[in-house]
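What follows is a single structure, and I will ask about it in a moment.
One protein chain omitted, others in place.
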Amino acid sequence: MLRITGGKVYDPANKIDGQIKDLNIDADGKFSDGQCDSRTIDATGMIVMPGGVDVHTHVAGGAINFARAMTPEDHRRTQAFIRTKTRRSGLGGMAPTTFATGYLYAGMGWTTVNEAAVPVLSARHTHEELADIPIVDKSTLTLMANNEIMLDQMEAGEYERARDVVAWYIWAAKSYGVKAVNPGGVAAWKWGGDARNLSSPIEGYNKLTPGTIVTQLARICDDLGLPHPMHLHCNDLGAPGNIKTTLDTLKHLEGSRAHIAHSQYHAYGGDGWETICSATAELAEYFNSHPNITTDAGAVIFGDTVTITADGPWQHLLYKLTGRKWGNLDVENETGCGIVPYTYRPSNLVNAVQWACGLELLLLIQSPWQVFLSTDHPNGGCFWRYPEIIKLLMSRDFRDECIKKLPSNIKNKIVLPEIAREYTLMDVATSMSAGPARALGLKQKGNLGTGCDGDVVIYDQEDDPGEMFAHPRYVIKAGEVIIDDGEIREAPDGREYIAKPFYDPATNDFMRPLFEDCYTMQFENYPVEIERVHGASIHDCKNDQDS
Amino acid sequence: MGGKVTCTLGEVKQRADFIIYWGGNPAECHPRHFSKYTLMQKSKFLPKGRKDRTMVLVDIRETKSVKASDIFLQVRPGKDFELITILRALVKEQQVTDEQIEETGLSREALNDLVSRMKAAKFGCMFFGMGLSMTRGKHMNSAALLTLAAEMNAFTKFVAMPMRGHGNVTGADVIMRWQTGFPFGISFNRGYPRYNPGEFSTIDVLVRGDCDAAFIIGADPGGTMPQPAINHLKRIPTIVLDPHITHTSKLARVHITTAAQGIAAPGTAYRMDEIPMPLKPALKSPYPSDEEVVRRINEAIAKKPFWLPEGSMPQMVTEQV
Partner (left out) sequence: MGIKLTLIRQPTVPLEAEVLCPDTLADCSADEIAQLTIYHGKRQLPLSDFFEIEGEKSDEIEIHGDLKKVRWIGRGMSRGRLKIQGDVGMHLGAYMRDGLIEVKGDAGDWIGAEMKKGTIRIDGNAGGQIGAAYRGSRRGMRGGLIHVTGSAGLEVGMRMRRGIIVIGGSTRDFTGLQMKGGTILLGEGAEIRTGAWMNRGTIISLKALEVMPTFGIAIRQFTPPFMPLLAKALVSEGITLPENKSFDLYNGDLAVPGRGELLVLSS
């Protein structure tokens, strides 16, 4: 179907580091050994990588859709996608519309995205939105760490029940895995509170602590054999001195796999906004000695954005700090979300520290198989600005130039100026594609080996990595040329990956009365029907009963 | 700048110990609201159900909902915005005179009592109806109540949500937002979505005579809109998709009978709190669904020359010249 010849290939999964290699993609859109005699792309002098994989982003569902409604001023000034024969209309910007999201990701060479926060109650909505995001393949994570039915099981010491409940919810949501946000804190927020300490009982419970939730939920994800480990947004996000909480959380995870989301927001020292400083060295050290844990940077880029997170209490604080608009949506029994527009400024000391922390983590964590490129879109910045981060990682000179624009009193608050490391193209390919694909358990992604999905991005070699990564020469999805010379040629529908963990069939009867007690819809109407998921691809999980 | 602080209805059912209905008559317009969500339900947080909850009704007249309320505040017609703005000042302990308060038809005692109850609530929820959002001041009246709810979070947990009318208004709003970034009042004339309520909202477009055709699904503007808007619908080619004969279908050039959504056609309806509900049809209809009709119209249009002439690209309207 497609042949790519003569390119310098960077394929970390197969340890190919810049060697010239031809690639063949068969009629099923997968890499094959056999040669095919159809279209050939001559990639001589070009750089070839597996399509990007975003391990943590917010592109569809109630929260981002709330953010869209709240930011008409951004839509007016942003890049518009004018309808043509090959694409539908839409808007880019801080909270891009669905069609534009697909075009923007693909336009930058990303071909798989993981929507990291879905309440089960509105999962049907999220899937409908994802169906309207063209080109890229997708997966979703279900918000679990504040689900009261599950918390009640943990409080009662019913681990197996809690595990069955989690599995039941994942299948009801037709999602791919578990996201834990501020365990216990969002539940407390429903009374206007928060949970910032791992070992104090959560408001409304006698003995259940955030620490217990963290430990048990990570174990549940492992026991269920989910392809992706627990995806954790730690307690105490964004607060000065939260490194203590983060390290404490990591200790609660010992023995389990885990992915720590947007760790930049959890790596601060100091004890107030005046004394906030980077504590990334401590956090990176932990990662360097614990290879079973992965993370994504959640890097901050200066400029306007809109922050959206299930972390309601943090958003209320941010609203009070900024005096700007505030949206909040609490979701019955499960979770909540908050939305606040925000501008990161280099002149603002706190923002400058945040900016440095994201880059520091990406540079100080030695293995790019452990730390991935992300901005926690749109929280730290918009995903379409990833090429700027790549440039910062690849060029120390450029970093130094940017550091000069920061307030002068930042000197002893960050370590970035002392870091000499520069990313190689192999590092970039690992951090943007091979690493996140492996962490997500998507074996067919981020890998140019035989049998894997034919998702490829091809760049003209340029001196400025920012330019090079922003404007790929070709983007290929499942063997189809999607982007050629900056133009969208095709906009096929993507797939959606779903996990099907095992649970005791009696869970349904167990759930019904609890459900009817705290929800307001019919039990039968709650699970998303599989027919409603566009292009569903089901991953059967291996659970401990089988092994 | 305020914002919108809200929750799903299950949160109200579980937690709300203080409920305000403003400018609505739920007893008659949303008869199951009290029993399903707001008043009668017991929960682990509110074990005594109705006894654990306080309900305040604010309206310009006595309706059947008064009987269900613990406190009824009769606001003078057209003074809702002023009353909410006074409450915003009072919660911040700003000085407002007795005469100023009395202009709204209420006494200082009543408002002090309301404010102290609001602050003492564990979980407050305000619902507002068309008596607020469709009377003089319109979107600013809604904004006022949403802002008051947001600001109450400095003291305790508070949320607000609109009581939407019938039909899947919320669903249209949700989908327009994900496809275009805007909930309604959108123009595509430049090939990309632009938003300006008042300029592009349906009533205004029709009243000014700014469109030369109309395509109507799931609505009956011929029965609800002002006369100049209806007159324009009569002047231009109007196409209606509806299972029934309506005011609009009678004035339309074309009426395509479709299957009734939810009864004979499947889909998703979005509840007033934006929770998606699957529609599972019980009956079969000889008529096509709205979706099918629209799809076939789209297919027919796709056979015509593309709307944008070859080689031309519309410009965005922005600040930049």
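In order of appearance the chains are A and B, and numbering begins at 1 in each one.
We adopt the following convention: a residue touches a chain if its C-beta (ideal position, glycine included) is under 8 Å from a C-beta of that chain, and two chains touch if they have at least 3 such contacts.
Just so you know, these numbers come straight off a predicted model, no measurement behind them.
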Contact list for the unshown chain, restricted to visible chains: A, B
Residue in contact with the excluded chain [from B:M140, B:I245, B:I263 or B:I301]: B:M140
Chain not shown: contacting residue from B:P197, B:G267 or B:P288: B:P197
Touching the absent chain when the full complex is considered, from B:F155, B:F188 or B:F215: B:F188
Contact with the hidden chain (one of B:R88, B:R117, B:H247 or B:R271): B:R88
Sites on subunit A contacted by the missing partner chain, in the whole complex: 70-74, 76, 324
Residues from subunit B at the interface with the omitted partner, ascending: 1, 78, 81-82, 85-86, 88-89, 92, 94-97, 100-101, 103-104, 136-137, 140, 188-191, 195-199, 210-212, 307, 309, 312, 314-315, 317, 319-321
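The rule is simple: only the chains that are shown with their structure count from here on.
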Centre-of-Cα separation between subunit B and subunit A, whole angstrom: 33
Residue ranges of subunit B in contact with subunit A within the complex: 1-11, 13-15, 36-37, 43-44, 122-123, 150, 153-154, 156-157, 159, 174-175, 177-183, 188, 190-195, 268, 270, 274-278, 280, 306, 308, 313-314, 316, 318-319
Footprint of subunit B on subunit A - complex, ascending: 60, 62, 65-66, 68-72, 75-77, 80-85, 88-91, 93, 95, 97-99, 121-122, 124-125, 128-129, 132, 190-192, 316, 319-320, 323-333, 336, 339, 517-521, 525, 529, 532
